[in-house]
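Here the complex is missing one protein chain, while the rest keep their positions.
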Amino acid sequence: MKVALFVPCYVEQFYPEVGIATLELLEKYGVQVEYPLEQTCCGQPMANSGYQRFGDDASRVFMENFGDYEYVVAPSGSCTLHVKEHVLGESEVKVYELCEFLTDILKVEDVGVSFPFKVGIHASCHGLRGLRLAKSSEIVGDDFNKPRTLLEKVKDIQLVELQRKDECCGFGGTFAVSEEAISVRMGMDRLADHEDSGVEVITSADMSCLMHLQGLSKRNQHPVKIMHIAQILNGAKPS
Amino acid sequence: MSSKNEMLDKIAKNKPPKNTLPELLSFGSGERKEWLEQFSASSALNGGTTIVVKSWEEIESYLKSKFDLDKQTVSLSPDLNGNLDIASILDPHDLEKVELAILEGTYGVAENAAIWMPEEKLAHRALPFIAQHLVVVLESKNLLPDMHEAYRKIDVAASDYGVFIAGPSKTADIEQSLVIGAHGPRSMTVFILDL
Partner (left out) sequence: MAKTITHAEAAEAFLKDADRTQWHDETLWHVRTKRDTAAQKLPEWEQLRENASKVKEYVLSHLDELLVTFEKNAKANGIEVLWAKDAAEHNQHVYEILQKHSVQNIVKSKSILTEECGLNHFLEDKGFDVVDTDLGERIIQFNKQVPSHIVMPAIHLKKKEIGDIFHTHLGTQQGADDPNYLTEAARNHLREKFINANAAITGVNFGIVESGGFVVCTNEGNADMGTHLADVHIACMGIEKLIPRKADLGVYLRLLARSATGQSITNYSSHFHRPRSGKKMYLILVDNGRTEQLGREHFRNSLKCIRCGACMNTCPIYRRSSGFSYNATVPGPIGSILSPGMDLKKHSTLPFASTLCGSCSDVCPVKINIHEQLYQWRQVVTEAGHDSAAKKWAMKIGGKVMGSPSLYDFLGKSARSALKLTPKKLVYSRVNTWGKSRDLPEPPKESFKEWYRKNRKP
């Protein structure tokens, strides 16, 4: 199976290790991964700020890079959602967030790694309520959680229950800057929930939320570690 | 142009393409025996009390033990006595001193303990609100499982006024603390007559 890898702009620039983990993970499951070298960004930063029209060039570049593939995989629920809702249009390209690609398409059963730590899952909102990677707490129905299902296959991992299992971290793209005070407070509240539950490592399918939480925990010298789910599934350990 | 026509014209111009009206919903109604338990539990959550009785005498002795029946008591039930002749009251303001109102309910809904009280069962619309305490007697055969069933059974437009009463007057407007007896009844007791 051939898949095009879409690496979100902030991962490309600041968290290459997340892109590498995603690539290696997909290769481990026998996927032929191609990374179109001319890719940039999905255009979400502009669009969510009210300037979808300024993201048109980014959308064009996205389609030039990915338009001919059957499958595109990205280690981000948020970017995947934006592409599906605002970039693809009539195109038949199938874009997947990494976790849902692993559970729904590759139907991964064995991950073959160990992670002997207390882990809290941060449910990033766009993956949760946009892509339905899990059942949100508001909805009534059968419970499911794709990222959690994958992590449950990791040996020695201790998944921790939170007081508020799917409250937003307050990142929200430019919201983090335009509503800085409340964004910071939301992030600190999320950190507290994880820390009160004894979490050693916070993980998520979205590095953008994690960048926000990491920025706060580092500034306040909290010991909690931050890792993208691809890194845990690929066998990395907290640094 | 009148405001009415102006509004209607704007709606005609602005409304979306026509959608169809979905069918009314209906769900499995469970066991009649469960309804009684469900009703009692819901009533307690609403701040009321539900007591299952086998006879009118049981109700009478309960009322004697719990209420000062020397105070103004209105009973609209032929089987229970009050001390205020409701027919003598023409202006609802004269109900101001009523301590206890005893009413007969029509249908009760198990899922939320709401009892349908049409105007005919109230004498005055104000009665179940102005009284300090409220008692409603309901026959167990008149329990319904949920609100869908209630609206199927009851024509709410057949009465000039009607109200689903599910508990006493309550508020949580001060720091979300539940307080019973906001304006109306300080208690609501439902007797389910299980004959």
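Annotations
To keep things simple, chains are lettered A and B as they appear, and every chain counts its residues starting from 1.
The definition used in the following text is that contacts are C-beta pairs under 8 Å (C-beta built on N, C-alpha and C of every residue); 3 or more make two chains touch, one makes a residue touch a chain.
Computed from a predicted model, the values in this text were never measured in an experiment.
Here one chain is not drawn; of A:103, A:145 or A:214, the residue touching it is A:214. If you put the hidden chain back, the residue from A:4, A:25 or A:58 that touches it is A:58.
Within the entire complex, the positions of chain A that touch the omitted partner chain are 7, 9, 11-17, 19-20, 23, 35, 37-41, 43, 45-58, 60-61, 125-126, 128-130, 136-141, 164, 166-168, 170-187, 189, 211-212, 214-216, 218-219. Interface residues of chain B facing the missing partner chain: 2-4, 6-8, 10-22, 24-25, 27, 42, 45-47, 92-93, 96, 111-114, 124-126, 129-130, 146-148, 150-152, 155-157, 159-177, 179, 181-185.
In this text, only the chains that are shown with their structure count from here on.
Centroid to centroid, with C-alpha atoms defining each point, chain A and chain B lie 51 Å apart.
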